[in-house]
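Chains shown are a subset, placed as in the full complex.
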Amino acid sequence: MQSQTIQRKILRTICPDEKGLIAQITSICFSHHLNIVQNNEYVDHRSGRFFMRTELEGLFDDERLLADLDRVLPSGTQRELNQAGRRRIVVLVTKEAHCLGDLLMKSAYGGLDVDIAAVIGNHDTLRILVERFDIPFHLVSHEGFSREEHDARMAEQIDRYSPDYVVLAKYMRVLTPTFVRHYPNQLINIHHSFLPAFIGAKPYHQAYERGVKIIGATAHYVNDDLDEGPIISQDVINVDHTYTAEDMMRAGRDVEKNVLSRALYRVLAQRVFVYGNRTIIL
Amino acid sequence: MQSQTIQRKILRTICPDEKGLIAQITSICFSHHLNIVQNNEYVDHRSGRFFMRTELEGLFDDERLLADLDRVLPSGTQRELNQAGRRRIVVLVTKEAHCLGDLLMKSAYGGLDVDIAAVIGNHDTLRILVERFDIPFHLVSHEGFSREEHDARMAEQIDRYSPDYVVLAKYMRVLTPTFVRHYPNQLINIHHSFLPAFIGAKPYHQAYERGVKIIGATAHYVNDDLDEGPIISQDVINVDHTYTAEDMMRAGRDVEKNVLSRALYRVLAQRVFVYGNRTIIL
């Protein structure tokens, strides 16, 4: 049944590439009297994969629209139709405030279409900051628990809020495969180096030792391997010989928070498609 | 009549926005058994204008394809169908070698799909460099001529080569309106500042005097007003208090040549659409 108010929705399509896909998809939208506000598509010629993001406006009959699409789209097509607009996240933290602070500010004062349902920390350090913004903070300490137990307790706490995404805002714990698989394409991490340089712990110290002239940060989806998921956004700044590892850390904080929030901005707008270990951003 | 060899062509469409345009255009391409290698489009909601670049591959019957498109596209549509691939330019210079040198290198050794038909200078300084690359150099001195006369002689020399574009690679002369109108959307200039900062002469000296911490360069189409045409590409570099105007000039040269060649790369790929004083790059 068709809704009675004008809505904006995002249709995301991934399928094997075929001649005429754009024509077929957009014709169907057209036949539903939907206006295409924005359409972006990409064909990965190496894998023969077609990706399309279609921003639609009008009166939607979701069921019929998807059924009409399924009739013409090749088998093996993944398609989803989601409401545009505000999303809901849970943020995981340890002790560092800068990425969290930026998310709190942007959620409250504009910049990210996001509600922070809760913040969960394995330390209590950031409770006061979170509570200043009237958002629930939960301490889920890892002390006395195995990694598996701790992750299970984290997941339990997270799932109470049914978030669209879980943002690791300098959450300094390695995640178990069980935890990661529980949130497919929902976990977004900020790593404090320009990946794949300086994987693992203490990247600024590694960068200092190597004598690099540029440092960076990387926001990525988390998959099974540490610091190995599909990259969403990266940025860098110049450093020189006068920077100690601590100076790099301080300067890097601004890059980290910028990169994380830029990545999240695109994810929230449903612009990011994951394919293998790469992202397509439409 | 349909050609018998597989070709790659670019269809460029500008028209008033309407529901279903993408579907209609791509359906027609589809009905011609053409493969869409890449499709990019943009709607400027403020002006209600639709822009689309469609890269097509297959056996083309240009006349019939355009006729089919004209049947469905709104009145006032501008559309063109061009062969993809190598273009032909004439380069105008004065005395500075860096932008010219980069174009010569990229034309000869890869990086730009371009043939430099000729280089024309109002000074003879760069003749040797050009002739080293076995390209004709013409001196068209401005001495003893009015601006109008000189531009007319330039145009005469340029037009012998029927170039697709005329590239002003640090050609340090103000152009007459007659000259500019003779090459609509064909004149590409590199200005040695981050426009609209420091319009006019000696931008590095202006930048030095103002004490800026960043300098830049701007590649743009030339229209009637000096340094005022639609911007295609810009880039910047950091400077500090130790830079004299001369240091800025030296450091700026790399930015200038990079920006010019990036702009040209996009123009040659027929990705740049001009609308009013802005460019849409698809």
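Letters are used for the chains, namely A and B, taken in the order the chains are written, and counting of residues starts over at 1 for each.
Everything below uses one rule, namely that a residue touches a chain if its C-beta (ideal position, glycine included) is under 8 Å from a C-beta of that chain, and two chains touch if they have at least 3 such contacts.
Here the structure is a predicted model, which is why all the values come from computation and not from measurement.
In this structure file the full complex is assembled from 4 copies of one chain, 2 of which are shown.
We adopt the following convention: only the chains that are shown with their structure count from here on.
Separating the CA-averaged centres of chain A and chain B is a span of 37 Å. The part of chain A that touches chain B in the complex is made up of residues 19-20, 22-23, 26-27, 29-30, 33, 35-41, 43, 238.
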